[in-house]
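Note that this complex is displayed minus one protein chain, with the remaining chains in position.
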Amino acid sequence: MSLNNLTLLTGRTINQGIALEGGKTTKENVRAAAICTFDKSDFKELDCMVGTPVKVTTDYGEVVVYSTITEEGPHPGIIFIPMGPWANQVVNPDTQATGTPTYKGMKAKVEVMKGGKVLDALQLIGQLKEG
Amino acid sequence: MAEIKLTLKKKPEFPLEADSITPDNFSGKSIDDIKALEVYIGNQTAKLEDYFEVKGDTGEADDLKIKIDGDLSNVKRIGQEMTTGEIEIDGDVGMHLGNQMKGGKITVNGNADDWAGAMLEGGEIIIKGDTGHYTGAAYRGFWKGMQDGVIRVEGKIGNEAMLWARNSKGANKWPTLYCGEAGSFLGIHNHGGTIVVEGNVDRCCGADQAWGTIVVKGSISTKLPSYKKVGEVNGVELPNGDKIKGKFVEYSGDHSVRKETKGRLFIAA
Partner (left out) sequence: MATRKIKTVYDVVCPFCGTLCDDLEVDVEIATDKVVEVRNACQIGTAKYYSSNPSPHRYEKPMIRKDGKLTEASWDEAIEKAADILTAAKRPLLYGFSSTECEAQGKGVELAEILGSILDNTASVCHGPTLLAEQDVGVPTSTLGEYKNRADLVIFWGSNPVHAHPRHLGRYSEFIRGYFRKDGRNDRYVVVVDPRNTHTAQIADMWINVNPNEDYELMNAIRAVLRGIDLDDENVAGVPKDKIYELVDLVKKCNYGVIFFGMGLTQTLSHHRNIDTAVCMTRELNDHTKFLITPMRGHYNVSGANTVFTWNTGYAYSIDFSRGYPRYNPGEFSSVPLLMNDEVDASLIVASDPASNFPQDSVRNMFKHPLIAIEPHETPTSAFADVVLPAAIAGIECDGTAYRMDHVPLRLRKVKDAPGECLTDKEILERLIKKVKEKLGEK
């Protein structure tokens, strides 16, 4: 039901690209970018249906996204969230004085959250606005 | 020795650029002149007295000590391009401490941020705490970084220390860094710098080193594949004459730069 010691990568996917050009505040963007893809073997250990929400936690934050099995495997031990607001809740903001945050290669753990709520882009980013 | 004491009144809301704080700039000026020196905050210009209390006796630069008190972690460029005299800082200090310094001495009883002693050309910087990234490094795009002088850090230094450091045998210049621990890419693109680490070093130590000496008394997390073992040695003599005792494994490299190289990495056996 949960996995530790995973490495989180983020990056572009074509669906995420289409969704962001089609409207960043739409449901399509949630479907395209609020997902976490797992290797088949890792997903078996999670013991849940495709599409079940999972909570991804790193040293830098946590986010709830839908789970799915990767088309770009095998990559056991690696999980992938498309770039976008959801991925950026858990990436490493440290730039090592280069100016560019470390968006790839964070240590992460994942828990299944049956009934967990995946927020849309505005709700998610709205949490960062105080008052 | 004449001594001027600066005390920070309040922590600035934005980074304060205080490149005017050097013995050279204070030399021969009255206290009122010093108070009126310019500092920069955001896109505004302010006076030194707006942020610091200034007290003490003035004198000539090579006989002048500046003592600074307070949380200076947001104050940048102290001691920039200084050539003589002394600065002592009680507390943490911001970026670019003593950058392009040519002579004199800076002591920090606390931590320093990134770029401490960047492109050092002479003199000595002593930091009792940790430093950030690019300690004694070359600025962006420069091929000659630290060219002479000594940096001593008792704590841990960040990544890419001594980037593009360059010695000069003819001019007897041996840029040297002593530190407690080090982050990744220590001594990258080293061209003759000397580095001694008391403790452990992160990955990619000595990457792209053309020549120079790195001594690690602890261990390194992963050795680069381009370093080759030469043998074991008992004690290392540094180019500046210092002798380091102990048993070390000697590696040559970085061989990704040259097949035959004078670059050496010593790791405690």
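Should a chain be cited, it is by its letter among A and B, assigned in written order, with residues numbered from 1 in that chain.
Here is the rule we use: contacts are C-beta pairs under 8 Å (C-beta built on N, C-alpha and C of every residue); 3 or more make two chains touch, one makes a residue touch a chain.
Note that the structure is a prediction, hence the values are computed from the model and not measured.
Taking the complete complex into account, B:189 is the one of B:65, B:166 or B:189 that touches the chain left out. Residues of chain B that touch the chain left out of view are 13-15, 17, 40-44, 95, 114-115, 133, 139-141, 160, 184-185, 188-189, 203-204, 207-208, 222, 224-226, 228-229, 254-259. Contact between chain A and the unshown chain involves residues 7, 9-14, 17-18, 20-26, 60-61, 70-75, 78, 80, 83-85, 88-89, 91-93, 95-105, 121-122, 124-126, 128-130.
Just so we're on the same page, only the chains that are shown with their structure count from here on.
In terms of their C-alpha centroids, the spacing between chain A and chain B amounts to 40 Å. The touching residues of chain A, when paired with chain B in their complex, are 96-97. Remark: chain B residues 114-115, 132-134, 158-160 touch chain A in the complex.
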